[in-house]
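Since the structure comes first, as C-alpha cells, the remarks are kept for the end.
With one protein chain withheld, the remaining protein chains of the complex are depicted in position.
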Amino acid sequence: MDDLDIEEASDEEVEQMTAAEALAMVEKAWLNEKFSPELLPHKQDLVDVMLDQLNDMEKNISRAKKGDLKVSIHKMEIDRIRYVLASFLRIRLEKIEKFVHHLLEEEAQLGEDVPSRMSPEELQHAKNFAANMETLFNDVVLRHMPRNLKKLEGSKVAVGPYQDSYVFLQVQEQVDQVMVDTAGDQGDEAIDLEKGSQHIMRYRVVAPLITNDAVTLI
Amino acid sequence: MYGEKAVELIRQLHRSPDGSLPPFNEDGIRQVLEEMRVLFEQNQADVNKTVDGAPGLFPGVQLRHAALERNKRCLLAYMCNRMERLRTMRWEFGSVLPPDIKYNLSEQEIQWFSRYNKSLATYMRSIGGPSGGGLDLTQDLKPPKSLYIEVRCLMDHGEFETEDGTILLLKKDSQHFLQRSQCEHLIRQGVLEHIL
C-alpha cells in the first residue's frame, strides 16, 4: 500500500493520513459497526477520504503497464477495500431502516450542537424511508380504519436496538472503574479494563467506550 | 372469534418461505377492515347508550376496543413484513423485479418499491461527497476471494461488454474466465454460474 501514498489530502478539513492509516480506521469502524447492536455515530469524513483514495488508486493502475504483477495485486486490494466500505455502509443502512422511527425520534430530540448519529444523506434516506412506509400503510390499511385508529404512532412501531446484547470486545486503552452491574444481588461492580485484554459483556456498558476508541468490538 | 381473520392473514404469510412473497391478499385485508368497521360501529352505539345511561356495556366496549387494536396490529404486521421482504428483494434482485414477483405485489407495494429505489439511488450516489462519485452498495456483496473467476453461461445472453471494452458473447454452454467484478451481477441474476 505504501507505493500508492497520496501525497496531498484531498480535503483540507480532514487530517492528513496515509492510505494505510485510513484503511485501518475504516476496518475498525466496519468491525465495530458490524458487531454493535445499535447504530454508531457516522464516519462520513473517513468514508469520503477512503473513496477518494480508492478513485486515485484506480486511476494509478489504469496508467500502469498491462500485465504488471503489481496491477493484479493493487486491483485485488481495491476490490477488498471496496468490499469493506460497501459492507460498512450496508450494515449502517440496514440498521437505519430497521430502527428508523427510533432514530428519527432521537434525532428530533437532539440539542443544537450535538452531532447526529447519521450523516445528512443517511438522515435524508431515513426520513424518506419512514415517509414511504407511512404512505404504504396509509394507502392500504390505515385510511380505511375507524377514526381513532387512523394514525401510525411512531412510538408504538418503533424498534430500538437491544442494548443488553452481549458483545466481544478488545481493550485498546486502559480504562479504570467501569461500572458493570452483575446479575443477582451483588449490585454494581467496578472493574478495570487492561489494555490488550478481551472481554464479553453487555453492550450497554461499553457503548460510550466505543465512541472514544477505548475498546473495539471483535 | 374476533381477530381470527387477521391472524389467518399473518399465518399465511408466515408459512411462505423467507425469500418469497405470496400474492397480496387483498380480500383478507378487506375482511379484517370490515370487521373493524363493524366493531367500531358497535362500540359507537354502545358508548352512546352508556352516555344515555345504560350500564354494563363497558366491558363489551373494552373487548371490542382490544379486538380493534389487535386487528390493527395484525394488519400493520402483515404490511410491515411484506415490506421487509420486498426490501430484501431489492438487495437480491436489483432495481428491476422479476415479473413473477411483481405479479404478487399490490399497486401500492410497487409504488413503495419504486420510491425506495429512488431514495436508495440518491443515497448511493451521494457517497463520498460531491467529488466522490458514489458507491454502488448492491455490488461486492461477498468478500472477494480472487480477482478473476471462471464462469459458465447458463443461457443465451447476447453480447456483453466489460469495463475495459472487451466484448464477450455469452452463449449457452460457453465458459469464460474474466474479472469477478465485471460479472458479479450476472451471477446473481442467474445468467452465469461460478465454477470453482
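Here the chain labels run A and B in written order, and each chain numbers its own residues starting at 1.
Just so we're on the same page, a contact is a pair of C-beta atoms (placed from the backbone, for glycine too) under 8 Å apart; a residue touches a chain by one contact, two chains touch by 3 or more.
Following the convention adopted for this analysis, contacts and distances are computed from a predicted model.
Between the listed names "Nicastrin", "Methyltransferase HEMK2", "GST C-terminal domain-containing protein" or "CDC45 protein", the UniProt record for the complex's undisplayed chain reads "CDC45 protein".
Considering A:T18, A:N55, A:S72 or A:Q172, the position touching the chain not shown turns out to be A:S72 (whole complex). When the whole complex is considered, the residue among B:M1, B:V51 or B:I167 that touches the unshown chain is B:I167. Counting over the whole complex, chain B has residues 147-148, 150, 152, 159, 165-169, 171-179, 195-196 touching the chain that is not drawn.
The rule is simple: only the chains that are shown with their structure count from here on.
Distance from the chain A centre to the chain B centre is 24 Å, each centre being the mean of its Cα atoms. By the touch criterion given at the top, residues 10-11, 47-48, 51-52, 55, 72, 75-76, 79-80, 82-83, 85-87, 89-90, 93, 97, 121-122, 124-125, 128-129, 132-133, 135-137, 139-141, 144-147, 149, 152, 157 of chain A touch chain B in their complex.
Residue ranges on chain B touching chain A, taken from their complex, read 29, 33, 36-37, 39-40, 68-69, 72, 75-76, 79-80, 83, 87, 106, 108-109, 111-112, 115-116, 119-120, 122-123, 126-129, 131-133, 135-137, 139-144, 146-147, 179-181.
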